[in-house]
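Only one protein chain is missing; all other protein chains are in place.
Think of it as A and B in the order they're written, each chain with its own count starting at 1.
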Amino acid sequence: MSNYILSYTKIKNNCLWHNDKLVSKIGETDNFLEETYKSLDLAYPKFFKMDALSKLGVLCAEQILTDESIRLLPKEKIAVVLSNKNSSLQTDVAYAKTMRDFPSPSLFVYTLPNIVTGEIAIKHKITGENAFFIEPTFNADLLHNYTELLLQESEAVLCGWLSIDEKTCDGFLYFVGKQTESNQKKINFIKHNPTNITQLYTN
Amino acid sequence: MNKAFLHNANIISPLGFTTKQNFDAVCDGKIAMQNHTFNGVTYCTAIIENKLLDEVFIQQTKLNPKEFTRLEKMCILSIKDVLNNSDIDVKSKRTLFIFSTTKGNIDLLENTKSEIPEERVYLHKTAEIIAAHFGFTNKPMVVSNACISGLLAIIIAKRLLADNQYDNIIVTGADIVSTFTLSGFNSLGALSSNPCKPFDKSRTGINLGEAAASVLISNQQKEDGVEIVSGSSANDANHISGPSRTGEGLYKCLQKVLVHNTAPDFINAHGTATEFNDEMESIAFNRAGLQNILINSLKGYYGHTLGAAGVLESVFCIEGLRQNKIIASTGFEKQGTSIELNIATKTENKKSITCLKTASGFGGCNAAVLYKMN
Partner (left out) sequence: MENLIENLKKQIIEQLNLAEVKPYDIDASAPLFGEGLGLDSIDALELIVLLEKNYGLKIQEPKDAKNIFQSVKTLAEYISSHKK
């Protein structure tokens, strides 16, 4: 049985896109992630405590995981497979600045790339498989390959690339699953393969 | 579906530079933690002496130790030992190197005078440097998933081999002790000022340790090969730094891994010696009906070696199965979890066929693997 990309989101150039639809666009700001959060009316105050990588991931995941056909899937069968180049480097540098005088515990807990996985899992009660890969650039082959392996046991996989540094904020998450009765009418099915993944990411 | 077997392995740690040296030291009850001072603060931690590391590195590789970081030297020595004892072709497209770490060369952020280019703080760069040394054709895969990184890398290797994508995979897990991690865990109040006491009533927290551990995993059964029967990960979806009170994620892993409901002969737990981790594990093991299975933690010998722990401790599982030996859970004296566990209090000979290895980490992640001696 084939697997499909059922939904995807992108954050780039101060815009948040969901399945080709512009959800939010913020003008010139130093605080793009927080402004986007406010524009979405999420009512999740914990958001402000997160580091930028987690904020990026939570914003991207929100659109996908609140979709009705996806919300009904068994949460223990949804895997989360993420990747980036920088790991948690931006937060590492921020923590390192505090560590000689007053090391900050709330910064230190974010100095791992997979904390964003945990934040997404907590917000949406997802308890399936996890993996975080570090790659020099977006690697559709790796994500596709491992996702297909996981889908032998999991129902669906939330995958993507979440990259933050001083200059850029580049988030792309997509949801891979099977065709079901509840989703078949609604969704524009995109076959799960590296070409389609790359196309969605670069478009 | 192909099977996956663990073959040659190595551990580079304060207790030795080969699997044998490490296994023998632990059987003799040696503990790697000592008091060391970092930036004026004294910590009980397990570190590899720089001078010794450089000496062995020069002797083994004939390379200039100044051109590599501590972590890279440890990894290169570890992989070299594994390759020396095997005939696999690293240049083959059917051979893969998987690198697992939490913080990689994080000490480069502290040491601005280092001659090492700053870009080596990127984990993929570190992996590329190590891979280039051996000439792997495939580019390395890098897994960074908190304290389950090492075990997760082994699970990923098993899945890739089962799908017949490779013949041989080298998995290396490594992390160093740094001011970064020491000050961070200290700020969380998670460090013990004495050698840690996993599962004990008077446990007060973790020690940090450093190590690089490597294992060759292949689709071929050879003499002494230990099979990876099953492996799985799961998230607690509860808290980013606090273990679940119900052991939810770990319990889910155990359900998935112990498919035929057969209990393992022994369990090598995560057992970090924090109040909440050990308590969480006791609850998860009890929920899975494993509370009477003999169980140990190796953190009392090595401290917590973060991204290396899953690989290092798996090497001990393999050796334990090969030598029919169960290692004492050092530091344990009195039951200290709400569910009583059957903690191994002395190192003893015991015929074992299967061993369960578990790990849990920040971000709410958990992993478990079932090993079997064929």
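The rule is short, and it goes like this: a contact is a pair of C-beta atoms (placed from the backbone, for glycine too) under 8 Å apart; a residue touches a chain by one contact, two chains touch by 3 or more.
Just so we're clear, the structure is a prediction, and the values are computed from it rather than from any experiment.
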For the chain not shown, which residue from A:16, A:59, A:96 or A:109 touches it across the whole complex? A:109
For a quick check of understanding: of A:12, A:49 or A:100, which residue touches the chain that isn't displayed? A:49
Looking at the whole complex, which of B:27, B:56, B:83 or B:188 touches the chain that is not displayed? B:188
Which residues does chain A use to touch the chain missing from this display? 34, 45-46, 48-49, 101-106, 109
In chain B, positions touching the absent partner: 187-189, 239, 241-242
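Please note the rule applied: only the chains that are shown with their structure count from here on.
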Rounded to the nearest whole Å, what is the centre-to-centre distance of chain A and chain B, using the mean of the C-alpha atoms as each centre? 27
Of all residues in chain B, those that touch chain A in their complex: 39, 102-104, 106, 109-110, 121-124, 127, 141-146, 148, 152, 156, 159-160, 163, 165, 179-180, 183-188, 232-241, 248-249, 252, 256, 361-365
Per the contact definition, I'd like the list of chain A residues that touch chain B in the complex. 75-76, 80, 85-87, 89, 92-93, 95-96, 99-100, 103-105, 108-119, 121-122, 124-136, 142, 145-146, 149-150, 153
